[in-house]
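Have a look at the structure below, then the notes.
As you look at this complex, bear in mind that one protein chain is not there, while each of the others sits in place.
In this document, chain identifiers A, B and C correspond to the written order of the chains, with residue numbering beginning at 1 in each.
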Amino acid sequence: MVQELGNNIMTKNNLLRLVFLLLLPFIISACSDKDNETETKAETVKIINQQNKIESNTGNQVETIKKTDEILIEDLMQQVAEAEREANKFGFVWSTTDDIIKKAYAEAKLGNENEAKILFHEAVMQFNLSIEQAKYATQNWKQLVPE
Amino acid sequence: MKVKAKFENNKVEVKLLVKHPMDTGLQKDKNNGDIIPAKYIQELTCMHGEKLVFLANFGRAVSKDPYLAFTFSGAKVGDTLSLKWIDNLGEHEETEVVIK
Amino acid sequence: MIERRNLLKGILGMTAVLTAALIIPKIAFAQWSKAFDANTTEKAMTGMFNKTETTKSDKIYLKVPEIAENGAVVPVNISTDIPNVKTISIVALKNPQPLACSFTIPEGTDTDVSIRIRLFETMDVQAIVETQDGTLYSVQKEVKVTIGGCGG
Partner (left out) sequence: MKGRIYLTLAIASCLTVATSTFADPVSDNATIRSYFAEKFPDIALEDLVDGAYALDKDSKEQWLQIEEFPPYEEAIDKGKKLFTTPFANGKDYASCFDNGGIGIKQNFPYFDTDKNQVVTLELAVNDCRVQNGEVPLSYGKGAIAYITSYMASTSRGQPINVTIPNDAAKAAYEDGKQFFYSRRGQLNMACATCHMASAGNRLRADILSPALGQVSHFPAYRFKWEDVGTIQRRYEGCNTQIRAKPFKLQSVEYRNLEYFHTYMSNGLPINGPGTRK
């Protein structure tokens, strides 16, 4: 009963529902940390492609992809650093974001600016989502407490 | 090698655990990536005086820090058992244990 | 004078005992056989028993888990009521070297042995009991092995 209560409260918030549905296949495989290292990297790339695909064909997100072309990569790096500082205040940072930032810098070093921008953009989004998650948890953690 | 030998309802229960890596020769070393050479116990014997009480031959599928348990009759509290093992690289260990 | 000669005899005697102790492991342990290196069940069986057929028997009690907690440490216990047993062996059918271990059961030792073995994947584990006259009895059970997981 508690779990259903928790779940339908959560669906009211569309952004989180989008992420939740997207990650459902991974939730079961949360436990497949066979060689954890390579698997999470592979999944991260899959997530990025899926999210970019969804973003590119859902309403206002389309602009965000186009906008990244104009943003200077240095500004985007700045945005990432600020988003990280902010997210660290809430303590809900995801473990996947550091990898994405490392990859972004590697791509940038190789000169593939577009890939780097997509990854930096993804990192900013994950930091923001973790802040959203922290706020949601602070208001709703009591839902999971058994009565 | 840790051995527990307990006398119970007229028999001796022997349980032992050998500290040994039991490397199969099929694994890579995590830090430098080269294959760890095979090093595994091939034979383990337990003698009660002159009498052979147990002889085990191991392949590579025996777990790391191998465990063995067996029971035999014909010995009593206070007797000593001598156990030996030897691995494919010739390393060996002998130990003695008193039956409690 | 005499002390030194006794001392000398003592040392000589001591070294004799020591060298004997060191040599013994080499000779007594020559029984380990190539069967353990065989990479097919047939080669392993012929190497160990120079025959491959076994008769299924319900008098061998093979205790193995249904799902292994950890494939590297699978507890196995084998006991049997079959009389005058010579050896008890374990064959893990899909392991790179199927013959896992083999126990010689002398007179006066119970036919009840426990060990922990490694299984590379889900497979059948077979217990083989060889009697003094060379007949082979066996029973086998599947052990599921999963890799990884959060541990619960």
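Please note the rule applied: a contact is a pair of C-beta atoms (placed from the backbone, for glycine too) under 8 Å apart; a residue touches a chain by one contact, two chains touch by 3 or more.
None of the values given here were measured: they were computed from a predicted structure.
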Legend entry - Residues belonging to chain C that touch the chain removed from view: 63, 65-70, 72-75, 77, 114, 116, 144, 146, 149-152
Legend entry - Positions on chain A contacted by the hidden chain, ascending: 2-3, 6, 16, 19-20, 23, 26-28, 30-33, 36, 40, 91-98, 126, 133, 136-138, 141-142, 144-147
Inset, instruction - Would you write out the residues of chain B that touch the absent chain, in ascending order? - result: 2, 4, 15-17, 19, 64-65, 67, 69
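In this text, only the chains that are shown with their structure count from here on.
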Legend entry - Intercentroid distance (Cα basis), chain C paired with chain B, Å: 11
Inset, instruction - Averaging only over C-alpha atoms, locate the centres of chain A and chain C and give their separation in whole Å. - result: 53
Inset, instruction - Find every residue in chain C that makes contact with two or more other chains and list them. - result: none
Inset, instruction - Would you give the residues of chain A that are in contact with at least 2 other chains, written as numbers and ranges? - result: none
Inset, instruction - Within their complex, state which residues of chain C touch chain B. - result: 21, 25, 28-29, 31-33, 36-37, 72-74, 92, 95-97, 99-106, 108-110, 112-119
Legend entry - Contact footprint of chain C on chain B as seen in their complex: 11, 24, 26, 42-43, 45, 51-64, 66-74, 84, 86, 92, 94
